[in-house]
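I have a structure I would like to understand better, so I am pasting it below and will then ask my questions one at a time.
What you see is the complex with one protein chain gone and the rest in place.
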Amino acid sequence: MTKLFFRRLLSIALIGLVISFLLFLIFESDKLEVAGKVLGAYSLPEQRLLWLEQNGYDEPFLLRYFQWLGKFLLGDWGVSLQYDTPVRPYLMDQLKNTAILGGLVFSLTLVFSLVLGVLSGVFEGRMTDRLVSGFAVLTTSVPEFASATLLAAVFVFWLGILPGTSSFQDGFRWIELVLPVTVLVIYNFGYYTRMTRASMAEVMTSQYVRTAILKGMRFRRVVLNHALRNALIAPFTVMVLQLNYLLSGVIVVEVFFGYKGFGKMLYDAALFGDLYVLEAATMIAVAIAVMSQFISDVGYALLNPRIRFS
Amino acid sequence: MSTSDQRLRSQQPVLECKDLCLSYDTRGGEVEAVVDFNLSIMPGEAVGLVGESGCGKSTVALAIMQYLGRNGSVVSGEINFMGRNLCAMNEAELRRIRGKEIAMVYQEPMASLNPSMKIGKQLIEVPMRHEGLSFDKAYKRAVTLLDEVNLSDPDMMMKRFPHQLSGGQQQRVLIAMALLSRPKLLLLDEPTTALDVTVEAGIVDLIRGIAKKYGTSLLYISHNLGLILETCDRITVMYSGQAVERGSIKQVFDQMRHPYTRGLFSSIPLPGADRHEHPLVPIRGQLPLPQSRPKGCYFSPRCDFAKKGVCDQEQISMQAIAGRQGHVVRCARYNEIDWAKYKPEGLKHPVSQRGGEVLVVDNMKKYYEIKDRSLRALLRGGKTRYIKANDGLSFSAHEAETVAIVGETGCGKSTLAKVLMGLECATEGRIEVKGKNIADLPVQQRNPQMIGTLQIVFQNPFETLNPSYSVGSQVERVLKKFGIARGRAETRRKMHEMLDLVKLPRAFATRKPRQLSGGQKQRIGIARAFAGDTAVIVADEPVSALDVSVQASVTALLSDIQHKKRTTLLFISHDLSLVRYLSDRVLVMYLGRIVEKGTTEEIFSPPYHPYTEALLSAVPIADTSVTKKRIVLKGELPSPSNPPSGCPFQTRCPRKIGKICETEPPPIKEISASHSVACHLEDDVLRAMEPVIEMGKAKTAA
Partner (left out) sequence: MTEKTDDEETGVAPQSSRLLGLWRGMTLLRESRIGMVGLALVMFWILLSIFAPILPLIDPLQQYACCTQLGVNSHGDGGEFFLLGTDDRGRDILSRLVWGGRLVLFWSAFAMFVAYIVGGSMGLVAGYLGRWWDGVLSFLANVLLSFPVMVMYLLVITYLGGASGANVVFAVTFATAPAIFRIVRGLILDIRARDYVFAAQVRGEHPIRIMLVELLPNVRGPLIVDMCLRLGYTTITIALLGYLGIGLPPPSPNWGTMIADAQQFGHFGVNAMLWPAIAISTLVLGLNLFADGLREVSLRD
């Protein structure tokens, strides 16, 4: 098990390294463009060359990469070109906001979809299942920007009971979180639920569940003790992996509702060409994605004794 | 248990199925799975339920458990357990009976155990649930039971997960689980089908002991008549959803009355007999689908005695046979058939004169490297280990000769096939086909003619053909590939000839594999293998996945074509009875080595290698006149990656003589020019061995 743990860690670290190198390649292989971004579009070529020289850009590419990586790991992320402020505190601030949003969404989705998915999988083909499945397929079909539109039309413009933006102009208010969270939960809920249902339904028809029933166990005990653990292995790992996709939903929702979070920051930085914010933000995003993959892999091994003891 | 209780039990059957009809709801409408089924099991009695796949025998077991799924239902009839109708019980009542009064053991032990729960936990919940035992008491009970099913180190076993056990151990765990609450009735649904013969022998021994020790009644479901003979007191034979014959073992085995029962017995090979004395008689035709059963007797279209106006009119009911208590048969003409005169034409096994050497395998070794990639191994300089899948095989095969390769899981026979086919290269040694060494010639480097001379028939009929293409086009592809036919018309003609050769109608050419039965698919597989200018055919368990009545005809077809084409046949099998029927010479393999080789006669009579002896003893034989010496192997099959030192069989050998077996590889003792045994046993010990299988007097037809 420890061997597996370290092997996964190593492979994840390698993936992270490759991606960071790719990012560096995209961002900084064209030195003149970097200088242009930093000094502004109207800077003269001589100024740019001078800037490059002063900032150590004459070093070999690989060396620059490792210096850059080292600085990133030590927390020196440069200065935002758009806001002229150090990137790290700014980014951390936005990340905190997104963590609130993402955390809420993830935990709510997890609870709803696991409970409903398990119920509908256990009672496959019955009324509960049809209702849940129907609802799930409906919600997976409505992308975030569409459901945001629909919900905003009803609750903001028609009923007028919820705020249409979530920019926290007057400080933090829970009510501004309602729409963004709902939109994200709706879209992700369907996918998770369908997967949990499929997994549960499959396990319920397995031979070992039959064994348990024919041992005379109570149905509830069969479901909770015998079926649930095996059925949750697949959904759990996929859900953690999906954190990656949650992030893209977060960007859309933050842009739609003007929520000052990591996603909106990333989006703005990309459009503005705010190089250092973009670099740091993508690195953070990749780190989150890679970590979630690691957790998913290790979690799978922990949940599955066939891998744990082999 | 009080005596009055016992007396009460002896008066009434433990289980009684009365006029049971079961059906499944399918898209095509309601399908009757079991029709008009009666069965009773007395206390302590073991009853066998035998039949081919799809005859409804497993459905009966699930109906007794009242677990038919959402689309299955009991249409009419009763299932009475200790006088109470199970069909009328609610879930709560059933829960008190399942696992406590009636327990079940299943066909696939691995799938029947919860993969993420320790064995111990899966066991102790039974007595805790049914008898309200405390954890400690339940734990003790579970350990005792594991010990009683002969699992070594039960305490350790409790802490294991299912995937850490072998198939045999898993099945023992399931039997222990079934016995935990001392049930009155134990249902065994093909409990040994997924296991190797020697492992099977151990389980069968255990099952026989159960009935004696606990007085448990058994319902033993199997397709194997030999196993029923070894375990049961009475037998019910099923055909297409109906019981066709019922009686004591002696009555049914020695004086069967139903033509189907008769057909079943005639189509299975017996290891005591050879092919010329007792030719196999296959049952013609196919099992009808439940939706399209014929009127009257379901067996009539396949029956030699069917009479128009008698057999194809009304439902035939079970008829008691005069003078034979308890023997009933579902045949309208059982009294009119004169079995003594009935001499059906058996399958002819032509005798081929063997020619020159075609295949020579000389000291062939195939090792697989297992790299230890752990950090520790890297630091210590990485010791690579090897799986010795084939460890020095030497044998030869002649033209028109059948050489059988016998052994159980992990003996290396599949690896040998792969190396021969060129999917793997030998690590060492030579393989000569018609004088040309192909040991390190992968299939990509062989020319089409070379490939065509060496072909294979696969085991699993459901995988042998590509489901996406018509049967004809798959045969045509082979013909083109081997350069046998050119041009569309010629290829098509040759393809039709191949279909003729395997006795399939030409119209089958346009069918997709899923429209064919298992036996028909195997025939196509055989046609494909013989399409080239074939010199050597490797047949890897070609009939083991087929029903017994089909096995006979496919086997006969294979040896018939082989005879015509004077092909060398390497017949890989675990079924010694079939081997005896089919082969001229036999190699017995264990853990990658040949432990004994000789002509078929020599292998089946002493002196034996101790492993051959155990194998022979393990074969279930459906003949009441046969007596066998019982040898049950102990221990588990060692892993091929870590084989025992000295003799590979020493860890399980009942004839182990001492240290020498553990240290020295056994010498190869030449018993005769053609017979050799790799064993440390002294010559006089070997010569003094007695035959394992003793045939009784030749059976006279009833």
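Per-chain numbering from 1; labels A and B assigned in written order.
What we mean here is this: contacts are C-beta pairs under 8 Å (C-beta built on N, C-alpha and C of every residue); 3 or more make two chains touch, one makes a residue touch a chain.
These figures come from a predicted structure and were not determined experimentally.
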Item to check | Sole residue of A:Val87, A:Val132 or A:Ala285 that reaches the chain not shown, by the stated touch rule | outcome: A:Ala285
Next on the checklist: For a quick check of understanding: of B:Ala88, B:Leu423 or B:Ala688, which residue touches the chain that isn't displayed?
Outcome noted: B:Leu423
Item to check | Missing-partner contacts on chain B, residue numbers | outcome: 27, 421-423, 443-444, 446, 448, 451, 455-456, 458-460, 463-470, 473, 477-478, 481-482, 488-489, 492, 506-507, 509-510, 525, 528
Checklist entry - Which residue numbers on chain A touch the omitted chain? => result 11, 15-16, 18-19, 22-23, 26, 137-138, 140-147, 149-150, 152-153, 157-158, 164, 244-245, 247-248, 251-252, 255-256, 263, 266-267, 270-271, 273, 282, 285-286, 288-290, 293
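The rule is short, and it goes like this: only the chains that are shown with their structure count from here on.
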Checklist entry - Roughly how many whole angstrom separate the Cα centroids of chain A and chain B? => result 52
Next on the checklist: Which stretch or stretches of chain A touch chain B in the complex?
Outcome noted: 3, 6, 125, 206-208, 210-219, 221, 225-226, 229-230, 233, 303-306, 309-310
Next on the checklist: Can you tell me which positions in chain B touch chain A when the two form their complex?
Outcome noted: 65, 67, 70, 91, 94-100, 103-104, 106, 108, 111-117, 125-126, 129-130, 161, 163-164, 174, 177, 374-375
